[in-house]
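Take this structure first; my questions come after.
Left out: one protein chain. Kept in place: all the others.
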Amino acid sequence: MHDLRFTIPAEELNREPFARTSPDFGKKSELMVTDHGYKCRITNIVPLSEQERLFQLRIVDPRERAMFTFRPGQFLMLEVPGYGEAPISISSATSNREFIELCIRKAGHVTSALFEARQGALVAVRGPFGTSFPMESMQEHDVLLIAGGLGIAPLRAPLFWINDHRDHYRNVSFLYGAKEPSQMLFTYQFEEWKTVSHIDLHTIVEKPDDQWTGRTGMITSLFDDITIDPKNTWAIVCGPPVMFKFVCTHLDKLGIPMNRMFVSLERRMHCGMGKCCRCMVGSTFTCLDGPVFDYWSVINLKEAI
Amino acid sequence: MIYKVISKPEFRAFVDALVRANTSYGPRQVDTGRNGEPIYQFMPVSSADEIAFDYTVTASSAKHLLMPFREELSKFSFRDGNWSQEVSYDAPPIVLFGLRPCDINAINLLDEVMLKGPYPSPYYLARRKNTFIIGMDHLPLPDCFCKSMNRHTTDHGFNLFASDIGEKYFLSINSSKAFNFLKEFETADPTYEDDCLLIERRKTIKQSFQTNVEVTGLPMFLDLEFDSPIWEKWGDKCLNCGTCAMVCPTCYCYNVEEHVETGLGSSSREKRLYSCNLVDFAEVTGGHNFRPKNGDRLKYRYYHHYRGFAVNDNQQICVGCNRCGRACLAGINPKDVINDLRLEKESCMTCVSPSPQKS
Amino acid sequence: MNHLGFDIEKLKIGSFDFTCCEGCQLQLANKESTLPEFLALLDIRNFREISSERLDDYDIALVEGSITRQDEVERLKAIRAQAKVLVAYGTCACFGGMNAQKNKFPKEECIRTVYGDKQIDTMQESHKISDFVTVDYSIPGCPVNKEEVERIVVSIATRSPIALPKYPVCVECKQRLNTCLFDLGEVCLGPISRAGCDAVCPSGKTVCLGCRGPADGINYDSFVQLVKDKELSTDEMNEKLAFYNGFTEYLNHEG
Partner (left out) sequence: MKVDFNIDIHHLPRVEGHGDIRISVKDGKLADAKWAVVETPRFFEVMVKGLSAERVPFLTSRICGICSISHSLASIRSLERAMQITPPETARIIRLLAMHGETLQSHALHLFFLAAPDFAGTPSAVPLLQSHPEVVEAGLMLKELGNELSIATTGRATHPVSLVLGGVSKAPSKQRLAEIKQMIADRKPMLDKATEFFKTLTIPDFVRETEFISLYDGESYPYIGGDLVTTDGVRRDENDYLAMTNEYTVDFSTSKFTKVSRESSAAGALARFNNNYDLLHPQAKAAAEAFGLKPVCHNPFMNNVAQLVECHHLVADAEEIIDRLLDDDLKDIKADYKPRAGAATGAVEAPRGVLYHYMETDESGKVVKGDCIIPTTQNNANIHYDLHALAEQSLAQGKSEKEVEKLCEMLVRSYDPCISCSVH
């Protein structure tokens, strides 16, 4: 009893006036990142600690590689085909158009699979997503970078940026704390940062071992080692939520305006595009409006810390 | 929009022709409840006889037809140490019959969320565009509160909308396709009398609401009440069962999971609708849970529904269908929770605000 | 599938049964459409139910059934000693299963009722295997859901971590558009039982009896309240909670 006169052909329905005009599926800028990833080869894997490794990725397709740009503080969705996706901060220099570096801790599904992967493995990235640190606004000012533990991962991009434009910034200090000396990452780059980039680097650990000769304690005690000019300082703080709460309150007391302090928030994420709602903080998406927030926004967000 | 009237038998014939020719979904009675009440769901239908034209409300919304509970987002095929990714947004055309105004409004809200912003969802778009929607008005149930949410009428988001004006339906035709189909059936231009009947009908519907939920100023209340003990009170009841989000026409949070097929030849990235009430919704790797308590999670659902998110201009996304309230086994429903919240605030206002007696 | 640079090796597997109905092992042979692919992932070293070959160099042991006799404990320990990964396979192994319904009767009464004066060796209680050995993973279900088993086996083969859903059965039940059995006047354990079965019982219009045990972070008190509020029988609820022995800690805590 099918009467073909009443059958709805899909193309016709598409033209109904109320339906939104269809986005151009071929246009990468608009839609590709919603589901397609750029295929990448893992070109190098550097062990950093027992739980963390630095993965160097190279986008396989030269056109896509040329198209991929990002800003310090942004993240991407790393896809390990067969295992899933995870949001990861981009840890390399924005000027490095050849490789993407990701500093990853082995934690769950995707990251464990990645730790099984060998050099040459093929993965994918989607993005970049999210907000970034306002590096331009910080020019001609002092910059204070503060990282705890894995928080150094999103801080490397601004570090490299400053290095690339060192003349535009005044005093740059970097305070870095870790639980144990063995968990301190990128120690091999410390000398270079100090001598070549002229960054005032201070490190501290909570639990020293026999070899450790440096400072011991919480990261806030490093503030005693540096002089801060609150009127002229911008700060970037990355680390576990407890840490940036302490640090930011301290900086606030010193008189650094809240809108010149930046933090990178971490939340569970499944899409990176403001759809899955997993990364909501209050009524804000960490993936769209963050992960980089100024401290003023953070204290105004419900349940941010 | 073009308006017509159609006799009830003729409308039925029209619906019959349409659902016979297409993959269609409409309200059907699926069960009889404990107290003899019929229970309806949107189910596949293949003739007008299977449709419950005079249904009240379906237990679950029709959102899964636009946003399936499980949907494949992408597929990876593995070969020779390499992989390739396929993504497809195909959606076969479907007819969705019998949506209530609140349900249509819910879809309009989903449109906002899914199709606006920097990353419109092609999956949703494909389905949305290939869905032919016929709406129908109805008299509210005692616990419907869509009027409070101002979602009890709708003027867009459907292809055709039928209002019951007694002997006839008053049709609002919002698409050329619907208009063309109707050409084959006997319709008439509405007379003055028909217009009056429609206005009368709207009035009756409007006046039939028995439940009112006061939502003015609610967004601010929610902000102020963020640390209120009422969340713990209601949270202590909540079973974390996610039922409310599954039946709700506007809950859209999801999980993405990827699984390798048994043959190891491919894997599929799948989207699964989730609920913010589920225990691990905000749990991150390593075990830290940003919303560890039931109350935190319940609050969050209300926050999303009645405060709104930036992404959809902080609009309240609840349409007032009360499906969640009816389905919740713990007896949690928007009306009681919001009233509680207001009571709390108002009682608090009276004690701080300087009152004539006190001064 | 070797795009990550490692080849996937067959899993050397052994399947063992203790006191049970062997229904869970039978699931290994079900879902015939993917059976050849599934078997291709496995190097079956020891599986009495389907093969007379018995080799003791397995890495992964699927252990089905509960423990009700002392000689089973020894056998189980020997399996644990050999296996790199020991999986509690099915509700009996995970919780003691419905076999534990005999626990409420003295064992002498059990023996007398069934065997008269004949001497029979049995323990007073039906035990879950984790009472005797360390369990690496649990796959609950009476019987296990083959789809989940396949997924877990694939996960082990592809070196991916394994996780069961943390949420309760209601989520899956609602996704299947079932009428809630509470609306039909029955006590269903869906709100507190772990999902992963695709709500198979409520979809067949019979109540969930909690064969997969409690979900994470359940609200037991609210559940009991719900049964009372709906004026349904708490005796019936308790009978259901005791059915698969998965809720003992809650039942005991109640009374």
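For clarity, chains are labelled A, B and C in written order, and residue numbers in each chain start from 1.
Note that a residue touches a chain if its C-beta (ideal position, glycine included) is under 8 Å from a C-beta of that chain, and two chains touch if they have at least 3 such contacts.
Values in this document were obtained by computation on a predicted structure and should not be read as measured data.
Shown chains touched by the missing chain in the whole complex: C.
Summary of contacts with the chain left out: across C:Glu53, C:Glu74, C:Asp131 or C:Glu249, the touching residue is C:Glu53.
Checked against the full complex, the candidates C:Ile8, C:Val85 or C:Val200 give a single residue touching the omitted chain, namely C:Val200. By the touch definition given at the top, chain C reaches the unshown chain through residues 17-27, 29-30, 32-33, 35-36, 39, 44, 47-54, 68-69, 72, 97-99, 101-102, 105, 109-111, 113-116, 118, 120, 122, 126, 142-143, 200-201, 203-206, 209, 236, 239-240, 243.
Rule of thumb we're sticking to: only the chains that are shown with their structure count from here on.
By C-beta pair count, the most extensively touching chains are A-B. With centres set at the average Cα position, the gap from chain A to chain B is 36 Å. In whole angstrom, the spacing between the mean C-alpha positions of chain A and chain C is 42. Looking at chain C, residues 1, 3, 5, 158, 160 sit in touch with two or more other chains.
Residue positions of chain B touching 2 or more other chains: 78, 81-83, 260. Residues 30-31, 33-34, 39, 41, 43, 59-60, 64, 69-70, 78, 81-83, 236-243, 246-247, 259-265, 273, 275, 278-280, 294, 327, 329-331 of chain B are the ones touching chain C in the complex. Every residue of chain C that touches chain B in the complex is listed here, in rising order: 1-3, 5, 8, 34, 37-38, 40-41, 150-151, 154, 157-158, 160, 166-168, 170-171, 174-175, 177, 179-180, 182-185, 190-192, 215-219, 221-223, 225-226, 229. Every residue of chain A that touches chain B in the complex is listed here, in rising order: 1-10, 12-14, 16-20, 22-23, 25, 31, 33-37, 39, 81-85, 107-108, 111, 122, 124, 266-268, 270-271, 273-278, 280, 282-285, 288-289, 302-303.
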